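A single protein chain has been removed from this complex, and every other one stays in its place.
For chain A:
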């Protein structure tokens, strides 16, 4: 860590991980409700638990992205952060607002929450992933604007690297697209069309810029490969992401009202969406093969390789599986969608945040070469337990989805099973998914455990190449 103000990333990372634990806990509740329908009813109905699960994910990833940015931008720009105080204030504002919103979901009936937060003045609630009260949405917008101000003031006064430019472009895109969350017309088809401007253009658009920038930064640090080479890769990857992903939004427009030409446009362009993720795999493995140093933080390197591979599998392969319109006609809104959602979010965004945490946390804790070998081994156990569990969660949901389609969607009306009868028939797969989810939670506990192991790696473990700190 070269600049003292980078340390403000620490509370962001810690709070992100706390929310991550909450997200997984509610994931287990949901998994159990899928098979024991009245579990925790009526105290925590499914819709409330799901809202908590997905909103915690979104909020903790935002905390992770912000922490990553506060850590990376000063070092890349070679200057102190414009205002560490502002970063701390925004941390508390966001943490308190986020916590209050989650508590509101849990302890206040949703219709009452809509009422007391005066949703009718500007109705934005009750849409998937955008369930936050309007006042929370405004709060998120203000926090992001303050954050961007702080970051841009820092970046503009220092060295302008490609990593910084790409990262900040992604963050500005995130902020601009968030504005569409305030647009909720009475016409459902319009509402749905522009809802995707937030949801799709975030996760299959600007978030890929953020992910690419973080991956590039970590690879520069741990491999010592020339920045010029890494930056060239980064440009090609984000070019592919936007060239395929923007028109690829069309794969969401198949069955919600827009005209038929989207069947073609959405199919063709989204079929190409795996390309940037495949390039990330080539990128990560190539840079690590060509490394000019053996960085002692091997756990961070494992996360960097893992995120590239799992993002390709989850977003790329599982996305392609159901993205062609004739296939999607049967899979749309089935457990196949859930399978894809789980592995894509874990592989691309959970793992990239855990990658930067794995790299940066030891440094902020005064361990410039990484955690002790024991801590790294425990962290790697956490990596494998969580990652393999997620593979099985995805496979079981995929199995459930295929059977659901076979029983409920393929037969003609009259012969097809009803939704609920189908759910009963595929319960075994939901039980298996729940077991895999429990292993994921075990992996998370092991991962957390690695933070409490003392000691640090020594520079002697670096076999060749220039000193780590000169990266």
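Methods note: a contact is a pair of C-beta atoms (placed from the backbone, for glycine too) under 8 Å apart; a residue touches a chain by one contact, two chains touch by 3 or more; residues count from 1.
In this section, contacts and distances are computed from a predicted model.
The chain not displayed here is annotated in its UniProt record as "Cytochrome C", chosen from "Phosphate ABC transporter ATP-binding protein", "Cytochrome C", "Dipeptide transport system permease protein" or "Inner-membrane translocator".
Within the whole complex, the absent chain has one touching residue among A:28, A:247 or A:305, and that is A:247.
Only one of the listed residues, A:103, A:179, A:410 or A:445, touches the absent chain: A:410. When the whole complex is considered, the residue among A:82, A:332 or A:433 that touches the unshown chain is A:332.
Within the whole complex, the absent chain has one touching residue among A:22, A:45 or A:146, and that is A:45. Interface residues of chain A with the unshown chain, by the touch rule above, are 33-34, 36-38, 41-42, 45-48, 50-51, 110-111, 114-115, 119-120, 123, 125-128, 131, 162, 184, 186-193, 228-229, 231-233, 235-236, 238-239, 242-243, 246-247, 249-250, 253-260, 262-263, 265, 329-330, 332-335, 337-338, 408-414, 416-420, 422-423.
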